[in-house]
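Below is one structure, written out as structure tokens, with a few remarks after it.
Of the protein chains in this complex, one is absent; all others appear in place.
Per-chain residue numbering starts at 1, and chain names A and B are given in the order in which the chains are listed.
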Amino acid sequence: MNSGIRFDGVSVAYGGTTVLDHLDLTVEPGEVMALLGPSGSGKTTALRAVAGFVRPASGRVFIGGQDVTALPPYKRGIGMVVQQYALFPHLRVDANVAFGLKAQKAPKAEIPARVAEALEMTGMAAYARRYPRELSGGQQQRVAIARALAIRPRVLLLDEPLSALDARLRSGMLAELARLHRELPDVSILYVTHDQVEALTLADRIAVMDKARLQDCGTPQDLYRRPRTEFTASFVGNANLLPVTVAADGVLFEGAELKVPAADATPGSTATLCVRPHLVGLGDGPNALRGRVTEVQWRGSTHRLYVEVGGHRVKADVRELRETPALGTEVTLHFAPQDAVLLGAGVADG
Amino acid sequence: MLVHSRTGRWTAWALFAVLFVPLFALPLLVIVAASFSTHWSGAFPSGPTTAHYTAAVRGESLQALTTSLVTAVTASLVALTVGTWAALASAAMGRRGRRILDALFMLPVAVPSVVVGLAVLVAFSQPPVLLNGTRWIVILAHTVLVTAFAHQSVSAAVRRLDPMYEQAAAGLGARPSYVLLRVRLPLLLPSLNAAAGLCFALSMGELSATMMLYPPDWLPLPVLIFTATDRGSLFTGSALAVILMAATLLALLAVSRIRTRASFR
């Protein structure tokens, strides 16, 4: 079985508006790729181009090495799960799962066993004779996944599959999806989400989308630790983005010289420094920043401090404090040089 | 709630009752009452009898009822088929095609029924197709009249149908014909039932075109009610009218029962 997905310069336009702009992306066989981005970023359009529900204005889509751009959805061998489940309300659970097999004229004798297998895999075997309306949201989602898996697709397309579930169910289903993927090592999964936690937990690689374009692509750790754009930095995890000027041996921020790795940056040019709030410490240390506390939020195990440093708000997540600093007091923050990333793209003040 | 004072509310309700009861409730009650009486000269009907009904379930009247039922069922089924087909085809077409098709199928609603009758009479009293004097010309006219309503309600339902179901089915490898038979039509079933009920009721009560067309051996119930009242047999007419209403109501009730059994959400 050939899996894997390749976008080759895929653009999609709706009546003059480009909603997907020249996407080049490859999902390896057996890989989980998360398409992460805000709404309107083009991530769902990319998934629907793989499914065949939108036709690219230009570019080609490959599944398992085969050009499927001109193929109708029903000839593409995909499994798809959408946010609203789209279970057929007039069919029982087992008939829903059997739908794809019957539609593709699978041998009659095989169908019950494959339905049972798919329901077993998703833990829904006990509900085979129920109607979708008799199931909870989480159970409906499991049936939707079973239905997609029953046809043994080459690729599995998941479009915001967890966003209709409440937070508790979501983390359970996330673990479930990770387990399913381990059981189906050959299937490529394209996972569209706006939730960074889902992307970070589940994906082998994350493709970050914004404004119809691919912004960044890499492993979760890579994107989190070494984001390449300000958008990635702020969308994947929290970030302090500070406008700096590159100096000979580091950067200048509000007159203070900070030691950060800035190997290829041209001295004198402007750049943005990205520091994760949880890597900023309270007290003196290397790369110290002095400022006034403007807000303190208690978040259970941590305190979030907002500190104004020369007109810029710096966020610091520190271990729960016994005594919180009063508003307006002057404090010192610091971060380790290796915890900062210099982003080449211009200056964004604010 | 709009009116908060007790007297204001009662005034509104009293006004409602004063308008509603004589205008809408009374006419139907009067027909029912008249159908069980022999005289009405005074405030109330008199001479209770069920003779009109015993007369109505045999001979000419019974034949008129079966004529109406056969006409209504045939016309509804054909109209539903054509109307649904057109609604599905128009949904698949582009904006302009859809507009033209919808307008064409709406036209019989706007054209007066009498004129539809006249047109059918003119067209099928001459070769190549001679239907005048046969029952088929009545059934044909009824079909034309109710097709518009069938198309209207089915295409509204097709528009409301969430495309996610078709897409889910296509994503599972179902070709368009399979999607139509196994997903779209089953999901449209409740609306198809409702449309069938509507068509049936309209055809049962159709008088205008029928008056232009009916042959002596195919006399639907409304025509019989008219001839009865026209020669002064108001009480017989009432009994027939009650039978007409009862048959219509029964059909609507039956259809709504199917609908509740088949509505999935």
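By definition in this document, contacts are C-beta pairs under 8 Å (C-beta built on N, C-alpha and C of every residue); 3 or more make two chains touch, one makes a residue touch a chain.
As a convention for this text, contacts and distances are computed from a predicted model.
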Undisplayed chain, where the name is taken from the UniProt record, one of "Tryptophan halogenase", "Extracellular solute-binding protein", "Iron complex outermembrane recepter protein" or "2-aminoethylphosphonate ABC transporter permease": "2-aminoethylphosphonate ABC transporter permease"
Sole contact to the chain not displayed, among B:Met93, B:Leu130 or B:Leu181: B:Met93
Contact set of chain B toward the excluded chain (per top definition): 1-4, 8-9, 12-13, 15-16, 19-20, 23-28, 30-31, 33-34, 40-45, 82-83, 85-86, 88-90, 92-95, 97, 101, 104-116, 118-124, 140, 143-144, 147, 163, 170, 176, 197-198, 201-202, 204-208, 211-212, 222, 225-226, 229-230, 234, 237-238, 241, 244-245, 248-249, 252
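Criterion: only the chains that are shown with their structure count from here on.
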Chain centre separation in whole Å, for chain B relative to chain A (CA means): 55
Chain B-touching residues of chain A, taken from the complex the two chains share: 51-53, 72-75, 77-80, 82, 84, 86-90, 99-100, 103-104, 131, 133, 147-148, 151, 157
Complex contact set, residues of chain B against chain A: 162, 164-165, 167-176, 178, 182-183, 186-187, 189, 262, 264-265
